[in-house]
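With one protein chain removed, the remaining protein chains of the complex are shown where they sit.
Let's turn to subunit A:
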Amino acid sequence: MPYLGSEDVVKELKKALCNPHVQADRLRYRNVIQRVIRMSKLDQWGQAEVLNFLLRYQPRSEEELFDILNLLDSFLKSSSPSVVMGAAKLFLILAEKFPHVQTDVLMQVKGPLLAACSSESRELCFAALCHVRQILHSLPGHFSSHYKKFFCSYSEPHYIKLQKVEVLCELVNDENVQQVLEELRGYCTDVSADFAQAAIFAIGGIARTYTDQCVQILTELLELRQEHITTVVVQTFRDLVWLCPQCTEAVCQALPGCEENIQDSEGKQALIWLLGVHGERIPSAPYVLEDFVENVKAEAFPAVKMELLTALLRLFLSRPAECQDTLGRLLHYCVEEEKDMAVRDRGLFYYRLLLAGVDGVKRILCSPKSDPSLGLLEDQAERPVNSWASDFNTLVPVYGKARWATISKCQGPERRGLELPNTASFAASGPLIPEEDKERVQESSGSGVLMLVPNLQLTAECFEKAWLSLQVAHQQALPWQGAVHPDTLQMALQVVHIQTIAVSRAGAQPWKAYLSAQDDAGCLFLMELLWEPGNSAVQISVKQSEPRPEALSSFMSVLETVIGTIGDIKL
């Protein structure tokens, strides 16, 4: 049982959560919640627990919401990081309709988060960095002025350095881009190859917005002729050229000479792709590809061979004289001697394509490509805070969304077995909405209270008998645009479980429809819709088998909604 400081506290909380009498009395309920919040005797663990409980409480009105926020304001300034984060999460969730309050909270939490990022404890530092990244998804400019705090230190463990580099990549803006790029450039020559490669990819990420400076830095890095650097730079160029076509020229000038320094599969593929697509601008392209073809027998990676085929074919279309011989040799090798079936198939396909005529090949391979910048815009759209507010201060940001998805998938089937022991603790009791409000919530959502029986099969004779025996309970006129196709009407009514007994065909004068429905208490509703051409409204008469006004009114609201929707649909 959570121990929140004293026996009284536990009693109060139990009362608040379990006793239906307290829940029914609005005033006493609110007082109990407030008393719980006001308790100063709680230590940091108690405070964190209270904040956790309050996550499930939905305040009834705006003033109550702000009341709670005021009371909890001091928690945001606590010296314990778990209390501050718990309070921040609660505020973010309670204020989901008030984005400016959320931004305010994130401002207040900036100080403690930055202090945690420079903490002595590596683990706390890591957890804080993950949350900083989470916030940056929604507010990219939030930490831009504090970029210096995210510079990596030599002695930090690798996982922290990687997180900091990601953060640096995301908080770049016009003012700090120069310094951040300087810093990242320093990391690119780091002793650790993994870290250097991560830094280069980060520069590639920044290059989408600040293309010129980044391309220059990357070109300089190529001059170092270091294998692990060159391969990643070429891969970054390949991605960049696709997204920012304006840097193609600079890239093409930097490429010659790289082929000597690349040994790994990814790098080779990237280089070959670039040579194939932009080979017209690179004078030495055919000769580089020729080198690759000479050594194709010794090439260990099938992916490289596939890329080579496509690239050489592309280059052949723009520079036929230089590539014809090479292409021929490559195709001969792939078709006759290659053991990997995928490569062989592709070679065969290209050969047959060429047999069909060069013009056909040109049409296929050089057709206009999709605009990559469109996809990029969607990708980078800022996600609203509400999409991740419930994940804040949990383990989700620490793992990262992708990993968490795989974890929860394999956790899913096992968890059901473990659910049972937890129901005993009152931590698992249901939401803290008091009884009265449940009804109000349900009413406003429409036909929730009134449950209409689906698949009602009322025959025409029964309908007629019932209709003639009952009195009209309610009459109403609703705006109506014009004749409606009977099928449309029938389908729309079916959705809300109203059965159509008979409908005049479209265009009949006067146009009538007879409908019936039954609710779960057994009360039958019978309706007649009457529309005279020239009227702008349809007359509805409703008859009820049992006199029940509240059921009638909710039924009418359902009917109005449906009629309103159908009425908007033209024939």
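We take it that contacts are C-beta pairs under 8 Å (C-beta built on N, C-alpha and C of every residue); 3 or more make two chains touch, one makes a residue touch a chain; residues count from 1.
As a working rule, contacts and distances are computed from a predicted model.
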Name the chain not shown, per its UniProt record: "AP-4 complex subunit mu-1", "thioredoxin-disulfide reductase (NADPH)", "Protein TRANSPORT INHIBITOR RESPONSE 1-like isoform X1" or "Cytoplasmic dynein 2 intermediate chain 2"?
"AP-4 complex subunit mu-1"
Just name the one of A:57, A:91 or A:126 that touches the chain not displayed here.
A:126
Looking at the whole complex, which of A:85, A:169, A:343 or A:489 touches the chain that is not displayed?
A:85
Residue among A:224, A:460, A:477 or A:508 touching the omitted chain
A:224
Contacts of subunit A with the absent chain, listed as residue ranges
1-3, 43-45, 48, 78-82, 85-86, 111, 115-116, 118, 120-124, 126-127, 148-149, 151, 153-156, 158-160, 162-163, 179, 182-183, 186, 189-191, 194, 198, 223-226, 393-396, 398-399, 403, 407, 411, 414-415, 418
